[in-house]
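Pasting in a structure now, in structure tokens, and then I'll have a few things to ask.
A single protein chain has been removed from this complex, and every other one stays in its place.
Residue numbering begins at 1 within each chain, and the chains themselves are lettered A and B in the order written.
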Amino acid sequence: MNYLADVRALARKDLLLELRARDTLPSMLLFVVAVFVVFHFALPAGSSDRAASGLLWVAIVFTALLGLGRAFVPEREQRVLDALVLAPCDRSAIWLAKSIATFAFLGAAEVVALPVFALFFHGLSWSTVAGVALADVGICTVGTFVGATAVVTRARELLLPLLFLPLAIPLVIGGVGASVVDAPGRYLAFLGLYDVLFALLCWAAFEYVVVE
Amino acid sequence: MIEARNVGRLFGDKRVLRGVDLDVPRGGFALVTGPNGAGKTTLLRMCAGLALPSEGELRVDVTRERIGFLAHDPLVYRELTALENLDLYGKLYRVLERKERVGMLLERFGLWEARHERVGAYSRGMTQRLALCRVLLHDPALLVLDEPYTALDAQGADLLDEQLDELHGDRTFLVSTHDPERVERFATTRLVLA
Partner (left out) sequence: MRRAHRIPLPALAVAALVLVVAALVLVFFVAPNDADQGFSQRIFYFHVSIAFTSYLCFGAGAWKALRHLWKRDPHADLESYVAVHQGVIFGSLVLLTGSIWAKISWGHWWLWSENQLVLFLVLFLFYAAYFMLRFSVDPGPQRANLSAVYALFGVVLVPVSFMAIRLAQHFIHPVVFTRHGAAFGGWILVAYLVSQAAIIVLAYTLYRVELAGKLLAARVRELRLA
């Protein structure tokens, strides 16, 4: 019970920080819409709807990267992470709370982005929406983990996409599969499996990222 | 409380600490002095449990939640208010009667009036006072204070003196400072790093 209370307090803090600073969510929104416009011109006339579905996933992954790059900036600026690590809460609560906050931002960006996508390109199937929701879980859990890693290194922003993209490739495969095939069941199941597997791994390993 | 035997620390190819021996009994007050770059901060971080020694043995007989650590940085969120910051730490440390305790500390350190202001808008001295509130919030048994007088004005320094007066005796202290005269009268152990 204490664990959940810790997660709640930490996640609430992250949402409050975003509410004050208002920099992550607006930039994600602008970015994703700008990417759609770029895609329109990057797709030659006569390109299939399937190509557009694939590009939706590129947009989601890169928009998420934008948000993930900001995730641990408040902790890094004043080395607040030291204080969180010293607090008696389980260290994985820091990761879980940050994942929840990132999930909220990414979800909020997609609530706008998906209808815009449907408007600009072709409609959206339910399986795409389900795929996006499931992939978001994986993107946010793994991405937050990688984001925490990146801030403790010298390379920082540079390292985040390099570590994250290879880990996100299975998510893109599952997501695109769910968007373009007629029977998306197995792709959605795969996304769910990825979420569970990597969430467990991140949960167990996070402590080693923040303490020596 | 703290027992260090021949403790050393390397950062990459750089040695920052070598052969440190230190004994601080329960209720003791250890004063760590030395020039910049002598490894004071590193030693304090190791005693607080934020870093591991590369060599030697270090034992700190206190659980994590009983440590109060004052770092160079105030370790508070600039975008949150003083009240929100302390409330967060109060929750994480499961402080009983959190609201009362937070209010009492803010009052004592002269921050009550500014409690709803963003910490980013605070002066350096006010931020340091808030950092002290954060350290004292959960009534720690071991206080690790890195240059606690930094940025404090005369009044703030007097407030800190009062706190040290009140707490020393049953709490254990590990304090690094450039201004040893200020806390000389408390010191039971002295360590000079070169």
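The rule is simple: a contact is a pair of C-beta atoms (placed from the backbone, for glycine too) under 8 Å apart; a residue touches a chain by one contact, two chains touch by 3 or more.
Please read these numbers as outputs of a predicted model, since none were measured by experiment.
K.L.:
Can you tell me which of A:4, A:42 or A:201 touches the chain that was removed from the display?
P.N.:
In the full complex, the listed residue that touches the missing chain is A:201.
K.L.:
If I consider the whole complex, including the chain that's not displayed, which of A:19, A:119 or A:181 touches that chain?
P.N.:
Of the listed residues, the one touching the omitted chain is A:181.
K.L.:
In the full complex, which residues of subunit A touch the absent chain?
P.N.:
Touching the missing chain: residues 149, 152-155, 158-159, 162-163, 165-167, 169-170, 173-174, 176-177, 180-181, 186-187, 190, 193-194, 197-198, 201, 205, 208-209, 211-212.
K.L.:
Taking the full complex into account, what residues of subunit B touch the chain not shown?
P.N.:
10-13, 15, 52, 54
Rule of thumb we're sticking to: only the chains that are shown with their structure count from here on.
K.L.:
Can you work out the whole-Å distance between the CA centroids of subunit A and subunit B?
P.N.:
For subunit A versus subunit B, the centre distance works out to 36 Å.
K.L.:
Which stretch or stretches of subunit B touch subunit A in the complex?
P.N.:
Against subunit A, the touching part of subunit B is residues 48-52, 63-65, 67, 69, 71, 73-80, 84, 88-89, 91-94, 118, 134.
K.L.:
Can you check the complex and tell me which residues of subunit A touch subunit B?
P.N.:
2, 5-6, 9-10, 13, 16-17, 20-21, 74, 77-80, 82-89, 211-212
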